[in-house]
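Note that one protein chain is taken out, while the other chains of the complex remain in position.
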Amino acid sequence: MKIAGRTCVAVAALGACVLAAPAGAIADSVKVGFIVTLTGGQAGLGETIQKATKLYMKLHANELPAGLTIEPIWRDDTGPNPDQAKRLAQDLIVRDHVQFLSGITWTPNAMAVGAFTKQAKMPTVMSGNGAPAVTRESPYVVKTSFTVWQACYPLGQWAAKNGIKAAYTAVTDYAGGHDAENAFIKGFTEGGGKILGSARIPFNTVDFLPFVQRIKDAKPPVVFVFAPGAAAATTYMKAFDDLGVKQAGIKIIGPGDITDDMELQNMGPAVLGVETALYYSAVAPQPATKAFVEAWHKEYGANDTPGFFSVNGWDAIAAIYGAVKALNGKMDPDKTMAYLSHWKNPDSPRGPLEIDPETRDVIHNVYMRRVEMVDGKLANVVFDTIPHVKDPWKEFNK
Amino acid sequence: MGDWSVLISIGLLGVAYGMVLYLISVGLSITMGLMGFVNLAHGVFAMAGGYVTVTLMNKYGVPFFAALAGAFVVAAVLGLVLERTLYARLYGTSDFDQVLFSIGLIFVSIAVVRHFWGPLTQPMRVPAYLKGVIPVLGRDFPSYRLFLIGFSIATIAVLWVTLEHSRFGAMIRAAVDNRRMAQSLGVNTSRLFAQTFALGSGLAGLGGGLGADILVIAPGYPIQYILYFMIVVILGGLGTIRGPFLAALLLGIADTACRYFWPEAGAVFIFILVFVILYFRPQGLLHRGRA
Partner (left out) sequence: MSALEHFSAPPRSLLARLLYGVRPWEALPWLAAIVAFFLFPGYVPIFGQILIMTLFALSLDIVVGYCGIVTLGHAAYYGTGAYTAGLLAVHGWSEPISNAAFAMAMAALVGFVTGAVILRAHGFITVMLTLAVTVTLYEVANHTGRWTGGDDGLRGIDMAPVLGRFEFDIYGDTAFFYALAALFLSFVVVRLLVNSPFGWSLKGIRENIGRMHAIGCPVYRRLLQAYTIAAALAGLAGALQAQTTQYVALRALSFDLSGDVLVMLIIGGIGRLYGAFIGVPVYILAQDRLASEDPANWYFWMGILLIVIVLFARGGMLALAARLWDRRRSDA
């Protein structure tokens, strides 16, 4: 009996030590809880938001008033895991007493956390997902990322206007993919285009070749492709290359996700000529973009190029800095949201960025880009700009 | 176009996929049949081979075939070391402990790989002389996949000949059939286990490198693909080398066909197929030795 008792006490003591280990409180610090994907197949997305945040904080360290610091706390959602994301949000609020939530990758995670922030009255700057409906879940959500419609709908319109009469769509089978498909089809058919067929590819596909073979067999002049995040896009593009889709005369278009600057160099010359629409390009001519990319190369090396997720993270922490400075560290939730809803940054790496006070979602330019060789490296060269694009989905679904 | 050429295309793609699955899984079949060890971490060795191949080629400019040889050697050595230090201690323990151990090993390997190579997929740059498409019966077929089929068949032929006609192979078959008897006849089963484990891991590494195109090299590899390897082994029947061959071909072709004709079905179709086969042949297609 005694040893059982002693063992129990020992275990309890150990448990108490584990639980009581202090989180490390810093005087007068504003805590920001980031929920991003740091493990699993899409860990690149979370990692680059982390890098962008750290870089911004390093470069802007002197901007905060004396005695005030911002402390980021990082949590891993391991992928599209809405209940896990919600629990992490709950822990961050109840245990770590954060004053902001940020990140939130994947639409399902965003919807789960979004609804929760309403209950918890927690200002949330979402930088990780493109869900169009999430800002309606709660008045405490603002996005500095994008919505899938913002790129795909104008792309559809552009395609119809520029001589493309028919297209095939191939998207990954999940909410983001469905959004992309719907947005493109609406823009394209409104301009008179015809959809030849649609394929939806399961999220966890191992081998892309059978799908690409099917697309090739349909012989469309143009295929609209969407895949979430860098790694999926690379394998997709490789499959297209392996089957000689481009050589067969099929043109590939899609949102900029599929030629993500972060992964572009890995895709090889297979992607030359692919035309995409996105709110950012690492080689966009704006001075703010150039400065951003240069600072990134300096910190992370010449082979590391920031992609659109990096920009999302950057803009989010910039907005948080703005709010903290404006309110001097006293982050009353409603005042914070009032500030964030009117946030503007003309010098964002993506170009002029504005938060729409009506929807709390982003308004930014959308660039038409084509992959070309620039100085021996692949680059998304901008050849057209569609300025000041609001989220079309919200416009259509008022 | 015609439906025939579609079927041939699917068939060839499926066979290529199946060959890769076989190369990776045959080692698992033998070690599970021989040692009775539930090694869910087998994918780790395939992943190791994949990373070695890609790193040797991309970072050090090693030619393709030399990189594959490197993958085989590194994976085999890794297998040998782990077998002697960790696996050997766990022979004869309960299935559940073995499962727990395998999962722990998987976690560690994922973290290690992610730490050194980052979370992104490793790009596999197929050598130029293997790229492109070859027209087969009126359809363009990726040359690399054809190469895969050819190379795998050659490797498998060497493997089968070695195991059928060598003393080593005879010892394995004896030990699989009846370990105690083999021991009492003087077979050093401990050394046999180590050698077999090394061989199986080496083959897995080779398969991982060869198949980096299909089973992409990223940290989540062991978890993502273990189900496929297990299906090949279970369908094929433990402890044989021909059973998994049949099973891998079947799985490769079925999966490819399913993805072409019915992509939304996901994994359900595969499971139904597996269940149907197991219902009629509960011990696997070509079972031998311990159950």
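Every chain is named by a letter (A and B) in the order it is written, and numbering of its residues begins at 1.
We take it that a residue touches a chain if its C-beta (ideal position, glycine included) is under 8 Å from a C-beta of that chain, and two chains touch if they have at least 3 such contacts.
As the structure is a prediction and not an experimental result, all values here were calculated from the model.
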| item | value |
| --- | --- |
| Positions on chain B contacted by the hidden chain, ascending | 86, 89-90, 93-97, 99-101, 103-112, 114-115, 227, 234, 264-268, 271-272, 274-275, 278-279, 282, 284, 291 |
| On chain A, residues whose C-beta touches the chain left out of the figure | 1, 3-5, 7-8, 12, 15-16, 18-21, 23, 38-39, 43, 47, 73-76, 80-84, 86-87, 90-91, 93-96, 107-108, 111-112, 115-116, 119-120, 174-175, 203 |
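FYI, only the chains that are shown with their structure count from here on.
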| item | value |
| --- | --- |
| Centroid distance [mean C-alpha coordinates] between chain B and chain A, Å | 36 |
| Chain A contact footprint on chain B (complex, rising order) | 1, 6, 9-10, 13, 17, 110, 114, 118-121, 123-125, 132-133, 140, 142, 144-145, 213-216, 218-220, 224-225, 228, 255-257, 259-260, 263-264, 266 |
| Touching residues (chain side chain A, partner chain B) in the complex | 38-44, 47, 173, 199-202, 204-207, 209-211, 213-214, 216-217, 230-231, 234-235, 238, 242-244, 247-248, 263, 266-268 |
